[in-house]
Structure formats: structure tokens, C-alpha cells
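A protein chain is absent from this complex, but the other protein chains hold their places.
Order of writing sets the chain letters: A, B and C. Residues in each chain are counted from 1.
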Amino acid sequence: MGLIEGIFEPGLVVTSVDWVLNWSRKRSIFPMTFGIACCAIEMMAAGAARFDLDRFGAGAFRATPRQADLMIVAGTVTFKMAERLRRLWEQMAEPRYVMAMGACAISGGPYHLHAYHVVKGVDQVVPVDVYVPGCPPRPEALIEGLLRLQDKISTRTIAKP
Amino acid sequence: MMYVPERPPVEYKGLSLAIVRLATKWGPAGISLLLRFAWGVFFAAIVVLVTFVWAVRRFINPLLPWFIRDVVVVVGLLAFVCIVAIIGIWGERKVSGRIQSRLGPMRTGAWHGWAQSLADGLKFVQKEDLIPRDADQPLFRLAPYVALVPAFCAYLTIPFSLGWVFRESDVGLLFVLAMLAIEVLGVIMAGWASNSKWSLYGAMRAACQLVSYEIPMGLSLLAVVLSVGSLNLIELGRAQEGGWFSWLIFRNPFLFLAFFTYYIASLASCKRSPFDLPEGESELVAGFHTEYSGFRFVMFFFAEYVAMFAVSALATILFLGGWNSPVAGLCSPLWFVLKSAFLVWVQMWFRWTLPRIRIDQVMHACVKYLLPLSLLLFVGSSLWQLYDNRAHPAFEGFAGLLHYVLGGVGLLLLGLFFAGAGYGYYNRNRLVGSMVRKHLPGA
Amino acid sequence: MTPSEIIEVLKQHDGAGIVSAVADGLHPHVVVKMDRLPAIAALLQSDWRLRFDLLRCISAIDWPAKNSIELSYDVISTSFGHALAVKVLLDRANPQVESVSVVWPAAEWHEREAFDLMGVTFLHHPDLRRILLPEDWTDHPLRKDYPYPVAYKGLKLNP
Partner (left out) sequence: MKEIEFQYQSDLHQEGEIPSDIRTEELTLNMGPQHPSTHGVLRVVLQTDGELVLQATPYVGYLHRCAEKIAEKVTYRQFTPYTDRLDYLAGMNNNLGFALAVEKLGGIEVPARAEYLRVIFAELNRIASHLVATGCYGLDMGAFTPFVYCFREREYVLDLFEAVCGARLTYSYITIGGVREDLPDGWIGRCREFLDYLGPKIAEYNNLLSYNHIFINRTGNVGVCPPDLALAYGLTGSCLRGSGVKWDLRKATPYCRYNEFDFDIPVGRGEKGTVGDCWDRYFVRIQEIGQSVRIIRQALDKLTEGPTQAKVPRAVKLPAGEIYYEVENPRGQLGFYLVSEGGTSPYRLKIRGPSFCNLSVLPVVARNCLLADVTALLGSLDIVMGEVDR
């Protein structure tokens, strides 16, 4: 959205357009099918019958980064994985969001000490929008993280800063 | 590896800076938007001008009412196709949710997430326009149009009811089939231009699958054409007036089977499960549209649903009585849309029930079974047609009897379907398990 | 067969190759000479009384105090249900041993792991590369004196 951002004076028209654009963005967050470790199981559970991420319009898991909006880093990122993760993030189209799911993705979690091959926090590799703590976070926590991401999206505007 | 800041905003210089300043200073956002899309405005102006000149020349022409009708119908068709795709995509997610004891989209829009596909579409418009560096740029840009536009063009000769058609054509059926066949070109183009191995696999699979299944599909339809003696879709619909028992699917046993061969082949030609190999997610990441993002991807998505409805519409017109109601006399475009939507729903039902076939099995199924069978049906139907006339009164009697038997079988199948659905619905607590329903998000 | 019977069989066949044997306790094992390992492995796998057909694990243990690296091959027989461990002691500075992947193909990956994490070189191994760590990793982390790296490709280990 580099095309129309930041060139308008704030006003009724602009805020209404903002509302529509943000509504569509936050109501249709397509996550990427990208599970790394334990948290991926909870991510799958969140997409399955009882929790049903699809209710919030975020159930269409896309396997290719090109079509995904949200990368849920679900698990421990290792040094070997870090550059792949970075590349996947680079392949995603703007606007893109990253959610660090679980203690490992936030800070290394249980692997913070003594582990010689674990990235201590995925925010060293990609910029993170939402942190969802837990080891692993419950699916409810993931959904809460998604809702917080929706809140974050709805603050974006195309008006001049 | 460290964090790289996002791309800085576009810098304006010289004339563009002046324009942007002028536009923003003057306030109204609309003018600024118009100026930002100057190229688009330029082309739109040319189109409007040409249309205007043409319209003026037409104005002194007695054909003006026809011209206005054409414009209105095309715009209406476009709107209809968009609505079909939008409802189709939303419906797919709802149907899949219900099949999987989930709810599907619930939040977007007030009622059952009805606005989900609107939000999806609007979001994809806002996405960054990504073209891989090594992609074949012109082809990459062209491919989505090649996939979507012919699928839309197919609707130009599809009659929705008597008189509800853009152009009545004597080769309407051929036109629709030809248009639907062009879609594969867009798919191959997309797969090739993406310069990705997964895309290439998807494209090659699409090529061999779609091209092979054209043959049984065409042969099954030819059986119908022979028994009616017309390629005109209106004529084909007219031949089925008079209620349930006069639908072509019940005309003779060969046509009854031809409906099923056509339906299976149409699944393959729409890349629907179990023939969804070109975009099979668990094998080829996303198949031929792996590298597509944003609105181009939406166009492929649209094309799929538009084509789904188009093949179902063909099946409706050729086999299921088109716009004729099951009871004689009540013909309406509503029947046509309803029957087609039912067939689309069955496609979704398949999609969320069946696993995917392997590529060699796809080809085996076509070449070893479907192709000989449809050829046999074609020959059989022709022979039946040869003897089903006044010159063979005994055969005519037999044919009439069989005709009603087949109609009865069809009624029975439909009744069984509804009975099964009703049984499942009334015993849903026992069948799914009360434990499950207690915990569902909407319960 | 009990462990002591198995060890008897082994001693009958190749008494010189066996350094010591522990038949009782929680982990019955024989310690064999380094150069006799392939022959004894083949014997364990093929002898009709032993039939150790399932290689369960190859564990490498670093003993800086003894200046050696110990390899323990845990095998079990699915036909008879008896289990045994075969151990070899390697020089810590230059740990080298013949690969047993000809006898048990399962050893291929276990040996790659021991090479990766402990730095044991397996001779005549079909494909001896690092398996878990990246190819450009420098050290063998399961050694007791492993120096923790500070960073890898710009990513700090302890930020």
C-alpha cells in the first residue's frame, strides 16, 4: 500500500476509507502453513474443530508465503532454520505480519540457557508484531494474539502522519 | 540477518511532486487518487471517448435499443459472475466448516460471516504486487487474465432462461466448451512464467489433465447433442419442457450415464478434488499459482469458481432440464441457478470428503475408463436415437417405458439424498456424538 | 539367551578381540578392540544363536579424564528378545573407528550423528557429513570441553 499511504489530510473521507481498508485487512488474515515445533500442534488445533480460527476469517492456511499475510513462528528457531525463516518472510507480500508464538520464539524459552544452536528470540531475525507467551500457548491464547493483531491493524491509516 | 527496516515511502520529485502537492493541498482525496492513477485515467478516458463516438453513431441508427440492452446485459452478467464467485468462495468455507463440525467464518459481516470473501478480495487488492525477479514478466502479468476472461466469456452464450441470454448462438455449446478450454492456457502460462519448479509441476499436471479430460467431456455432451439434434443451448433447453420426466438425463440409459461421465470430467477440468493435482497443496505447495500474490491470485481463484459454475450450468442445461421446473410449465431462471448451485455444492462436498488421486491414476482413469465409456455412450445414444421413432413402434414403446423407469430412478436417488440428509440432521446428536456438539464454538 | 551366554559365544569365536565383559548389572556389555569391531558386529548380526538384527542406538561418551571417547552400540534381537551392548574405546585426540553400516544400515545416521556432535570419524562410511548442525559449524558440541560460540552468522547466542 505504498501507493496511497501518507499523502492525505485526515478527514471524514480518509477515516472512512481507512475503516474499510483496515476492516478487510483484519478480517482476512491468511496465516502461512509453517509449523516448526510443538507450538505448531497447538496452531493446528486452533484451526481444527473446537477452536476454529476460521470464525475470525483466519482459517485459510496458505502453504505459499506469497499468498499469506501472517507468519506464525510456532516453535524453536534454530540457527540452521533462521536464514530460511528470514527468506520466507522476505517472500511474503506487504502488508505482512509476524506472530511469535510460544516461549521459544519469543526468547528461546526453555532453551535459553545451554543451547548452542537455538536463536534466542525470533525478533533477532524478523520484526515481530505480536508475542503470544506460553509453552506452548493454548489455542485460546493464539486466538487472543490474533485479535490483538486485528487491533493493531485497525490503527493503520492512509492519512498524513 | 538483522532486522531490516521496511521500504521507505516513495519519493516524489519534479512534476509528480507538484501534482501531489496540488492534489493534497486542494484537499479532496478523490482528485489525488485520480491523479495517482493517471495512466488508468488516461486509458479510461480513451475507452469512454471511443464508446461515446460509437454510441453517437449508433444514435442515428435504429439499432440503439439493442446496443443499450447489450451493455446492460454484459454489466449484469459481470455482476452475476462476481456474485457467483463471491458467494462460491464464502460458501466453500461455510460448507467445509459444516462438514468438519466447525462453523466457518462467523465474524466478518453481521450474519454468518457473509462478507468474508469481500474482505478477502479487498485485502488482496491492498497486497503488495509481487513479481519474482526471474519471472517472465509479460506472461506472468498476462496469465491471470487469460484464465479469468474466457471463463467469463463462456457466460455470453449460456441461457438463464428463455430470452435470458446475451447472444443466442447456433453453436452455443461449442462456444462454451471452447472458452472453458482456454483456461488451461492461462494456467500453463502462469506455471511457466513463475520460474518456480513447483509452479512448473502444477502447470504440467494441469496441461495433461485438462487436455485429456476435454475429450470425455466433449463426447458425453455430444451424446446429448445427437439426441436433440442441435448445438443451440436454447434449443437444448426447449427440448426438455414438460417436467421431471422429460429431462434429457432420463431420455435414455446412455444419457443417464453420460451425465455422470460428464460430471466427473468436469470435476477434472475445473481442477476440483479429487482431481485437484495442479494446485494440490500437500504435494505442490500451491501448484501453478505458487508465486502469485495479491490481486493476480484472486483472479485465479475467481476463475476457478466461475468455471465451476459454468460447467455446472452446462450440466443443468444439457441434462437437468435447464430453466424448466420439475413440474411442467413453471420455467424460470431461478430454477437454472438453483440446479447449478446444487451441482456446485456437490463439487464442494466431494472436495471436503475425498483424498486426491495420483497423476498416473488421473490419466488411467481418463484413458482407460472414462474415454472408452463416453465413446460407448456416444455410440449407444446415437443408435438409440436411430430406432427411437415412429418407424419402430415396438422400440418406441420400450423406450418410453425405460424413459419413465429412469425418471423414477432419478426421483428415487433424489429422495434418498434428502432422506439421508434429514436422517443425519435429526440424529445429529447421536451420529456426531453429544460430546462433540457440547464443545463446538457455536453451541 | 542370558548376557553371560552371549558373551561365552562371543569369546568362543573371537576371544582375542574382547577386552573385557560385564555380564550382570543394568547394562551388560562387552568392550572390544577397535580393529575387531566390524568382525564382531557381523558375528552378532549373523550368528544363528545371536541374531542381533536391530541396532538400537550408537552412543558416544566423552571421557576427558580417561582421555578417550567411548562408543556404545546397543543391539537387540527381535527373534530372541535378548539385548547386549558392544563398546569400543577410542583415542580422544583422533577418534577413528570402522563403520558398521555394512552390517546394520541403521548405523549410517547414528554414525553421522556421532561424527557431528562428538567428532568421531567413521572409516568407510558411505556418506559422512554433519547431520544436525549446519555444514559450516566448527566444533563438536557434545565434547565436555566444548567452547560455546558467541554468535553464528551475526545472530548472537546470548543476546
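Criterion: a residue touches a chain if its C-beta (ideal position, glycine included) is under 8 Å from a C-beta of that chain, and two chains touch if they have at least 3 such contacts.
The model shown is predicted, which means the values in this text are computed figures rather than measured ones.
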| item | value |
| --- | --- |
| Shown chains touched by the chain that is not drawn here | A, B, C |
| Residue of B:Gly109, B:Gly237 or B:Gly280 in touch with the missing chain, whole complex considered | B:Gly280 |
| Omitted-chain contact residue, chosen from A:Ile29, A:Leu88, A:Ile106 or A:Ile143 | A:Leu88 |
| Selected residue (touches chain absent from view) among B:Trp90, B:Phe152, B:Phe175 or B:Tyr201 | B:Tyr201 |
| For subunit A, the residues touching the chain missing from this view | 32-38, 40-42, 44-45, 48-50, 63, 65, 75-76, 78, 80-81, 84, 88, 110-111, 113-118, 135-136, 138 |
| Where the missing chain touches subunit B, by residue | 96, 99-102, 197-198, 201, 204-205, 273-274, 276-277, 280-285, 352-361, 433, 435-436, 439 |
| Positions on subunit C contacted by the hidden chain, ascending | 25-27, 53-57, 59-62, 72, 74, 78, 81, 83, 85, 104-106, 108-110, 113, 117, 130-134, 141-142, 146 |
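Everything that follows uses one rule, which is that only the chains that are shown with their structure count from here on.
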| item | value |
| --- | --- |
| Distance between chain centroids, defined by C-alpha means - subunit A, subunit B (Å) | 33 |
| Distance from subunit C to subunit A - Cα centre to Cα centre, in angstrom | 44 |
| Subunit B-subunit C separation of Cα centroids, rounded to whole Å | 61 |
| Junction residues of subunit B - those touching two or more other chains | 1-2 |
| Multi-chain contact residues (two or more partners), subunit A | 82-83, 124-125 |
| List of subunit A residues in touch with subunit C within their complex | 79-80, 82-83, 116-117, 119-121, 124-125 |
| Subunit A-facing residues of subunit B, complex | 1-3, 6-7, 9-10, 20, 23-24, 27-30, 32-33, 36, 93, 97, 100-108, 113, 115-116, 118-123, 126-130, 281, 285-286, 289-294, 297, 436, 439-441 |
| Complex interface listing, subunit A residues touching subunit B | 1-9, 11, 13-14, 17, 20-21, 23-25, 27-28, 33, 48-52, 54-57, 59-60, 62-64, 66-67, 69, 82-83, 86, 93-95, 123-127, 160 |
